[in-house]
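A single protein chain has been removed from this complex, and every other one stays in its place.
When the chains are written out, they are named A and B in that same order, and each has its own residue count from 1.
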Amino acid sequence: MTLLTTRQETPDDAPRPDQDTRGQGQRASRRASHILSAFGFFGFVGLCFTVWLGLWITPPDEFMGNLVRLLYVHPPLAWVAFLAYGVAFLSSLAYLWPRTRSLVLDRLAGASAEVGVVFTGLTLVTGSIWGRPTWGTYWTWDPLLTTTALLFVLYLGYLALRQVPGDAEVRARRCAIGALVAFIDVPIVYFSVIWWKSLHQAPTVLDPINGKTYVHGSMAWTLLLGFVSFTLVYVWLVGHRYRLAELRDREDDEGLEAAIAERRAEANP
Amino acid sequence: MSGYIEAGYIIAFSVLGTYATSVVVRERAAGTRLRRRNYDATRAGSPAGRDKDAPVGN
Partner (left out) sequence: MWRDALLVAGKDLRIEYRSRVTLNQIVPFALIVVVLFGLALGPDKTMLEATASGLFWIAVLLVTVLAVQRSFAIESADDARDGLRLSGLDPGGIFVGKAGAIAVELVVLEVLLAVVASFLYDVHLTSALFLGAICVLATIGLSAIGTLYGAVAAGTRVRETLLPLLFFPVVAPVLLAATNAWKAGLAGAPSHGLHWLVLLGAFGISYVAIGSVAFGSFLEDR
């Protein structure tokens, strides 16, 4: 399914009776490209506004001071990290279901996972940066942060699984089951870390969103803008990453065909 | 204290920007490779140069 590929240059061909269908398919994929670019454009613009509002226009918080500005970046990044994982999980699940099995879903899972690992890493980094001036330490074993750290490693494992060479369908099935196993683990990890922390009566004020701060006025709007913009950018990134995966798969397929054709041509001079 | 905030923003957006650029660049490169190979193959007359967008059959 060449949903998102760019139009290929075709050398002079005799016009074919089915030219129209091909034209339609190409128009659809061009429309999809435009929609994708729209996501990217609005996401980028939104991010610019978020930065501008976040760093300059919004007031400092009465408790956290200027540190609240990281609130416009860290929670949205975390949200996208989990969203990306959810998308990877759902498309893996859909792939395993025989009715909806399609390599499109497998590529989507892989694309979402790669984008997700970037966002997860950034979540951890921004979380650490927040933690240092707030609690004096770069890392706390906060349930949310610890679960995110584990999510990061689970992602890395999944991506390593995707690199293993093999037939596309075999790889897809293998990765889908890997995603299933890993994703189901995430809530279990979350609850076990909460129980673990409660044993030692650690301070629970560690979640930035539920902190003592009252988010209102321009801060709330900026936060919302942050969430929306990062999500739009996520969609754009996944779209392009998906396209890359599709092109690579075609390269492999056609490379094989070309090699076979060459051998045949050699055999019949 | 404010240094942390700037650092956070700079790191977040530069990493995102670098990743986005890498995806787009890789995508263009793959597309170019594919187009060039198809063009060469069609000129050489091999069946592998068939346009994949054409509907299968008939």
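What we mean here is this: a residue touches a chain if its C-beta (ideal position, glycine included) is under 8 Å from a C-beta of that chain, and two chains touch if they have at least 3 such contacts.
All of these numbers come straight from a predicted model, not from anything done at the bench.
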For the chain omitted from this view, which of the shown chains does it touch?
-> A
Residue among A:V164, A:A220 or A:A259 that touches the chain left out of view = A:V164
Give the residue, chosen from A:A28, A:I184 or A:A220, that touches the chain omitted from the document.
-> A:I184
Where does chain A touch the missing chain, residue by residue?
-> 150, 153-154, 156-157, 160-161, 164, 166-167, 170, 173-174, 177-178, 180-182, 184-185, 188-189, 191-193, 195-196, 199
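The working rule: only the chains that are shown with their structure count from here on.
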The distance between the C-alpha centres of chain A and chain B, rounded to whole Å, is 17
Name, in rising order, each residue of chain A that touches chain B in their complex.
-> 2, 5-6, 8-11, 13, 16, 18, 21-22, 25-26, 47, 51, 54-55, 65-67, 69-70, 73-74, 77, 115, 118, 121-122, 125-126, 129-130, 132-133, 233, 236-237, 240-241, 243-244, 247-248, 250-251, 254-255, 257-258, 260-262, 265
Chain A contact footprint on chain B (complex, rising order) | 1-2, 4-9, 11-13, 15-16, 19-20, 23-24, 26-27, 30-31, 33-35, 37-39, 41-43, 46-48, 51-55, 58
